[in-house]
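Okay, here's the structure, questions in a sec.
Removed from the display is one protein chain of the complex; every other protein chain stays in position.
By written order: A and B. Residues from 1 in each chain.
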Amino acid sequence: MTETLLEIDNLNVDYETARGDLKALRDISFDVGRGEIVGIVGESGCGKSTLISSILRLTAPNTRFRQGEIRFKGEDLLRLPERKMRDLRGADISIVFQDPMQTHNPVLSIGRQMVDIQHRSRASKAEKRELASQMLGAVGIPDPEARLDQFPHEFSGGMRQRIAIAMALMSEPDLLIADEPTTALDATLEVQIIERLKELQQKFHCAILFISHHLGVIAELCDRVVVMYAGAVVESGDVREIFHNPKHPYTRRLIECDPGHIKERARVLPTIPGEVPDLAELPDGCVFRERCNQAVHRCASEVPPLELLKGGHYAACWLNRVEVEV
Amino acid sequence: MSLLNVAGLKTSYGQLNVLAGVSFQVDPGETYALVGESGSGKTTVIRAIAGLAPAQEGSVMFGGQEIRGLPERSLRPLRKDIAMMFQDPVGSLSPRLTIRSLITEPYRIQGMKNRDLDAEARRLLEMVNLPAHFADRYPYQLSGGQARRVGVARALALEPRLILADEPTAGLDVSVQGELLNLLNTLRERLGLAMVIITHNLNVVRHVADRMGIMYLGRLVEEGTTEAIFADPRHPYTRCLLSANPEPDPDARLERIALKGEPPSLLHRPSGCEFRDRCPVAQDICLQTPNWEVDHGHGVRCLVPLSSQLRTRTT
Partner (left out) sequence: MEKSRSEFSQIIRGIARDPLGLMGLIIVGTIVVCAVLAVWIVPYDPIALNIKDRLQGPSTAHLLGTDQLGRDTFSRVIMGGQVALKVALPAVFGAMAIGLTLGMIAGYGPRWLDNLLMLLFDTIRSFPTVMFALAVVALVGPSLQTVVFVVMATSIPTYGRVARTQTLTLRNSEFILAERSMGASVARILGVHMLPNIVGVLAVLAAMDIPTVIALEAGLSFLGLGVKPPTPSWGALLKDGYALIRQTPWLVVGGGLPIILATLGFTFLGESLRDVVDPKLRKQR
């Protein structure tokens, strides 16, 4: 049994706005074990950005933590003094962002940036450069030593993203958070990045929290999957279980809609009609009810809790109760 | 007779040869997909067709008329027939205008002020399944999917014969992608539109395009019907692209064909076959320049015989 590295426990986060409270995260609970790759699948508005910024404690001024804890190696990050949080960021917890074009400082060479982020290390500058060069090599940048003196604009988008991964892994973090790292890249580059991540994860044994709305990538990379919709976790479990035996209508529809698995040319592609609800005016009952084609009476009045079905597979849907009762 | 006939189109910016001779045809009512990675030149092709990017050589025939190099004055009346959709859905809408003004802009530009623009706006919004009150909104108030639909509405305002769409589904959530593609399909059938769609997403191509062309470094390397290409890809690059599609199935064991190295810089084009330094099956013969060979409507630019290429699962 892997030791638990990150525990999100009943997290509730709101944004205070002029229109009222935006309930961005509601009762979020899931774990990430040491060395595990957990994928978060969710579309626009599901709350993944709020989740990441909450873990890193880099939130907007109008963010309110109403309830819940984020335990990292046993300590609640939400109650940690800022000083200790800074120690964790970039050392124990690293992050790779979505847009490789904006991640690096355009006026400093890559080598300079990679040496700078080792500021906590007591190694000599030469040693830091050597490590930087090794990391560039590990992510497949040819001629790493020479390229340390180049500037970000001299690298392609795919290379910049690989450099970002190298920088994130240089401190050998316990947890790497990857926020849609391949969304801005072509399919061929996406595949390269995924394979790199797999290799590096084997090498460094870090846990990865991988956020994406690309189901194919999640299926290929992750051990476990958490599905989010409009600020709530609707399903979570082992990757095979989620894809082969989904227990929430949203997950089922999402898989159906992914054109990657529709082999024949479809006259009409499946979609999920309707819109994500307004987080300031959430409907009663299940948040997905308005767009669900399997809703029953109970869905309109009571919010289904996230329940354990079997073997680590959780889902928040009244239909599962019906099954069990039958 | 084809509606759009591009032949030998070449574009360079100084030393950079972005398009090295592109040729393809689109018939009325047909959807043609141009597929390729960033830097392949696909965006430049449609911009050159629309007169927004220069093209130093070659020919672009639209409805039998040569339009490459036409001065803006002569091109303007044709802009009724050729409409463009841009990659950035919100960014391609002028930020300080209402949706109503934005989708009726084509009428104003073409001097058709005597139409009832309010009615036209309502008609167009309905056509793309957007509620009528969206007419008073501003671009920043729209989601990506909604903004894309406004882009479609604007493109259709003057009932064009050809739509050029740049990555119409980029950045859209999967549940919303289908809506847009269904919309395009429906409108295409209803209005008899021809479309050229640019994308790097092969999944999208499969459901929307009749024919497709794969571009690499400013040239077409393979072309054919969508079915033929998916069933029987003949160029190593096409095979690589097709295999680089992670499936939403954790048990799918794709034999991925590794694409070596980086997309080459346009300044240092390899000699002979330009794909050879990344090609998994490159041989000595690839030092020669391959020709474009067509076999029953399926065109390929490759010297390596099919028999010695790797066989892979391509479904």
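We take it that a residue touches a chain if its C-beta (ideal position, glycine included) is under 8 Å from a C-beta of that chain, and two chains touch if they have at least 3 such contacts.
As the structure is a computational prediction, the values presented were derived from the model and not from experiment.
Asker: Thinking of the complex as a whole, which visible chains are touched by the chain that is not shown?
Answerer: Output: missing chain touches B.
Asker: Of B:12, B:25, B:38 or B:110, which sits in contact with the chain we cannot see?
Answerer: Checking each option in B:12, B:25, B:38 or B:110, the one touching the absent chain turns out to be B:110.
Asker: Looking at B:7, B:75, B:191 or B:266, which makes contact with the chain not pictured?
Answerer: Result: among the candidates, B:75 touches the missing chain.
Asker: Touching the left-out chain: which of B:50, B:244 or B:304?
Answerer: Hidden-chain contact among the options goes to B:50.
Asker: In the full complex, which residues of chain B touch the absent chain?
Answerer: 50, 52, 72, 75-76, 79, 83-84, 86-88, 91-98, 105-106, 109-110, 138-140, 154
Here is the rule we use: only the chains that are shown with their structure count from here on.
Asker: Quick check: how many Å separate the C-alpha centres of chain A and chain B?
Answerer: Taking the mean C-alpha position of each chain, the two centres sit 31 Å apart.
Asker: Looking at the complex, which residues from chain B come into contact with chain A?
Answerer: 37-38, 143-144, 171, 173-179, 181-182, 185, 200-204, 206-207, 226-227, 240-241, 244-252, 256, 259, 262-263, 315
Asker: Taking the complex as given, what residues does chain A use to touch chain B?
Answerer: 43-44, 156-159, 183, 186-192, 194, 213-220, 239-240, 243-244, 253-255, 257-263, 265-273, 275
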